[in-house]
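Only one protein chain is missing; all other protein chains are in place.
Lettered A, B and C in written order, each chain numbered from 1.
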Amino acid sequence: MMNIMKKPSVLLGALALGLILSSVSAQAANEQYFPLQSYRVGPYAAGGTGFFGGFIDYLQYVNLKEGGVNGVKFTWSECETEYVVEKGVECYERLKKGLNGAPAAATNPLSVGIAYATLERSTADKLPLITINHGRTDSTDGSVFPYVFPLQLNPYSEVSAIINYIGDKSGGLDKLKGKKIVTLFHGSPYGKETNPILELLAKKYGFSLTLLEVPHPGNEQQSQWLNIRRIKPDWVILRGWGVMNPVALKTAQKTGFPADHIIGNIWSNSEEDAAPAGTAAKGFISITTHPSGTNFPVLQDIDKTVLKAGKGNLQDAKRFGTVYYNLGVVNGILNVEAVRVAQAKFGKRPLTGEEVRWGFENIKLDDARLKQLGAYGLVQPLKLSCSDHEGGGAVRFQQWDGKQWKVISDWVQADRKLLRPIIEESSHKYAKEKGITPRDCAKES
Amino acid sequence: MAGAPLLELQHISLSFKGVKAVTDISFTVQQGEICALIGPNGAGKSSLLNVINGVYPPDEGMVGFNGNSYRKMQSHQAAVQGIARTFQNIALFKGMSVLDNVLTGRNLKVKSSWLEQTFHIGRAASDIAKQRQKAEEVIDFLRINQWRNSIVGTLPYGLQKRVELGRALASEPRLLLLDEPMAGMNSEEKAEMSGFILDTQRELGTTVVLIEHDIGVVMGLSDHVVVLDYGRKVGDGTPDEVRRNPEVIAAYLGTSH
Amino acid sequence: MLYRESGQFSTSYLAEGRLFKLYQQRWGFYALLAFAFLAVPYLGNDYWFSAILIPFLVLSLAGLGLNLLTGYAGQISLGSAAFMAVGAFAAYNFQLRIDGMPLLLGFFFGGVTAALVGVVFGLPSLRIKGFYLLVSTLAAQFVVTWVLTQFGWFSNYNSSGVISAPPLVILGHDFSSPAGRYLLTLGVAAALFWFAHNIVHSELGRRWMAVRDMDTAAAVIGIPILQTKLLAFAISSFILGIAGALWAFAYLGTVEPHGFDLSRSFQILFIIIIGGMGSILGNFLGAAFIVLLPILLSNLSATFLAGVVDPGQLENLQKIIFGALIIFFLIKEPAGLARLWQAFRERSRIWPLRF
Partner (left out) sequence: MEFFLEVLIGGLLAGLMYSLVAIGFVLIYKASGVFNFAQGAMVLFAALTFVSLLERGVPFWGAFAVTLLSMLMLAWAIERMVLRPLVNRPPITLFMATLGLSYIIEGLAQTLWGAQVHGLDLGISDEPFEVAGLLLSQFDLFAAGTAGLLVLALSLLFNKTRVGISLRAVADDQLAALSIGIKLQKVWMIVWAVAGFVGLVAGLLWGARLGVQFSLSLIVLKALPVLIIGGFTSIGGAIVGGLIIGASEKLAEVYLGPVIGGGIENWFPYVLALLFLLVRPAGIFGERAIERV
């Protein structure tokens, strides 16, 4: 009995020790901190390792190449979330105060669930929450969501751009009339989010739309694809997630639907989505906000300065230049650019989250600036403002050749004018529910 | 022992998947008597108890209790009518204390609702006190005070049998069915248990139907003995009558000695 | 001797049902309550409130809900998270659609709705037993998540299908700060724990245990089985539902139905296995364990092993540890941490004597 007795007390002691240690911090450093709620295990690890690998490599690159931004170096630490919401919250709370005196610039969880759960906290803590290519569509309206940034592309823009592309392929948007489009979506709020917009567009352009749901996790899609076979659509839009994507491609092959008429959305566009489907994925088209590949000066430079120096973050060096990795790099470019813009206004020192937010709202990436950054063609021209936290809304299309993605189009722009009122309706409803008075963006400098 | 019988079985037959367990059994039990069911293993004694308190519905026949006749009734209804029982293999609630087990026996007497009890309002206080007092009386009666708070599963077999009797008595039954209450006991324990059963009958006026193998005990205890063999009734009467019944001797007594 | 208990006797039957029979325990408990309500709000920081204490309290509550059903009434369930989801979404809608609905009343109705849903999925328990019952509770798990995602009404047609916390205001006091949310959670949890404690020590609690230990015998002594089981489902789901509302509003702020998926149900089951089935205290111990162990491991490695051990590997390791502990507890101490604690207390009562 004695030795059983001892165990809990030892355990409790260790627990207490660990928790005390975690709160110890020292004053120091001319550094800017990035808290990273990364995920490297669990069902979605493939995305996490790529994205955070690219993000960290870019921060490292800026440190090595330029000694940080104006002498302010970047520092970061990781906290594993396993894509689980409450772990993400714990990580957020643990890391938000900065590291060794270096203040946090922004959080980048790359998880819809964690983003939702930390959305109000971020606002209360005045720490920007970056949801690049995903997140709440209505957080595009920065007057209601001052600290949330669905950079580059929100879900509404995504489908709008896809329809524009299909219109283009058919010889003009007016040719969409009478076309048949099926959307296969993941059975979750994420999957359903764009359905109303698709319905709106279907009405506007006169194509027939069928919405088919695939229950989570999506490893069985026979009935959906047999339905598609019966409908014989011109295009299938795949709004997938995780295992649902390769299974969709395999089942499409099984039911004789051509892969080159399937268009994957932003979470169906990685190597990990296509490759497991093997030959069935050949010809599969998807959107991307950033081409994969290594043919951009900034990536060449990262390779030279970081990877070749043995300081790369990727365990599997082959993933350099893949979709998730490049998304991480793009995310790094945008975060660093925000810091740089904010430093120009607030001074060359580590900044608070509130100051970095101003930086994000004043990001202006035109072609010239992108060329300077070595990211021309990798990042779309982007201009953010107080009322517009998305900024871009354009995508390029890529096609899987059996081994890798090949970009097959230039930037295709979403119809943002059409979407804006819908976004505002939703954000105002949120503001009313929450009792938030929207900022007056005319007064912001 | 005059008046209408408390329990009356009429032509009861029961089978499991075509195998006859009990065939056309009829007998009556008078108010206040101790009736013993005897017979070799597999004679259908336990099945008969299960018919009486509604665990098994009989294929044929009727059971009359306290003036009401029924073919089939839920165990729950049997309990409501005042039939309590113990089981051959002890069916106590092993994770609960002796006191709690006895208290469950009083569940039908509880008048206050669970909400009243939870929030200590209304009838709860007096009700709880009353049930507790009755349970303590039973515990005193069976002399198991010192194990009151022990978890039943940890007690020795003989005590568990006693607790099970306590749980049955706590419901203040009119009819008590005891399935081998003395199985596996030594003679001292048997004597003690017989004493409890007799006291139950005399002091509380409870009618008892019991199954027992020890003929000595049965003859000493019972007012009335029913003998079963292969699912049929072969004898029915006072102990003396049964002892003299040649069919019984042939079927049962003869073979067991 | 730490405990001097001579001369302390219960003088009424009612006093015996008390939470703690010894003065020392009782006063210790009051001191702990006072500490939790009065001192912690001033001592704690955001991290402790938002990342440790609030989830710990909510999960204890959820554990309590499941423990009533599984630990006391013996009905195993893998649908706990579904009832939490019902509670959260129902509380949200009551709050949203009825003007001036007080926050706590909204929670209460959320719990009641969860209880009703619990009864529906508990109905099959009369006919099916043991792990066959898993099918019913798993059906609850999948049906509820599907319904909540499928019909936009439940999330007020939010484009992302999520619900967000209403303003946390009670009688004009704002509870939306981390310390406020902690107090809100603590208050609700304390009330429900008191409620549950009284139930398990009442006639109903005895009936549950009787059904758990042997349901045929329970029926024979007159316990109405179906009613008893359904009450277990209802009260368990009621508590789970309120835990769900707290999870959504006091802890996360915003949730989607998939936040209450099967892995959450597993988590709650693990809390009661590790903490101790059929124990009120066990829910706290189990929840503390499940909340703190991952944080401890990740903190320790971030402090000592930064860069040495891949954080991913650590997570795998943690999975293995959890699995192993579950098996360890099932083999060595089926009554969980609560039993260990009890043994520890028994020893301290007679300490420093050996026996």
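Note that in this section a residue touches a chain if its C-beta (ideal position, glycine included) is under 8 Å from a C-beta of that chain, and two chains touch if they have at least 3 such contacts.
Quick caveat: nothing in here was measured; it's all calculated off a predicted structure.
Considering the full assembly, C:135 is the residue among C:98, C:135, C:169 or C:191 that touches the omitted chain. Across the entire complex, the residue among A:150, A:167, A:246 or A:377 in touch with the chain not shown is A:246. Check A:143, A:224, A:286 or A:380 against the missing chain and you find that the one touching it is A:224.
Only one residue in the set A:272, A:337 or A:355 touches the chain that does not appear here, and it is A:272. Although one chain is not drawn, its touching partners on chain A can still be listed: residues 40-43, 45-46, 49, 187, 211-217, 219-220, 222-224, 226-227, 229-230, 242-243, 246-247, 250, 253-256, 272, 275-278, 280, 316. If you put the missing chain back, the residues of chain C touching it would be 76, 124, 127-128, 130-132, 134-136, 138-139, 142-143, 146, 150-151, 216-217, 220, 262, 266, 269-270, 273, 312-313, 316-320, 322-327, 330-331, 334.
To be clear about the criterion, only the chains that are shown with their structure count from here on.
Taken pairwise by the contact criterion, the protein chains link up end to end in a single open path, with no chain closing the loop. Each chain gets a centre from its C-alpha atoms; the one nearest the centre of all protein C-alpha atoms is C. Separating the centre of chain B from that of chain C, both taken as means of CA atoms, is a distance of 41 Å. Those residues of chain A that touch chain C in the complex are listed here as 1, 4-5, 8, 14-15, 18-19, 21-23, 38, 40-42, 45, 49, 77-80, 82, 84-87, 89-90, 92-94, 97, 112-113, 116-117, 119-121, 136-138, 187-190, 192-193, 196, 215-216, 315, 426, 429-430, 433-435.
Contact residues on chain C toward chain B in their complex (touch as defined above): 12-14, 17, 195, 198-199, 202-204, 206-207, 209-210, 212-214, 216-225, 231, 278.
The touching residues of chain B, counted against chain C in their complex, run 53, 55, 74-76, 78-80, 84-85, 87, 91-96, 100, 103-105, 107-108, 110, 112, 114, 117-120, 125, 128-129, 131-133, 167-168, 171.
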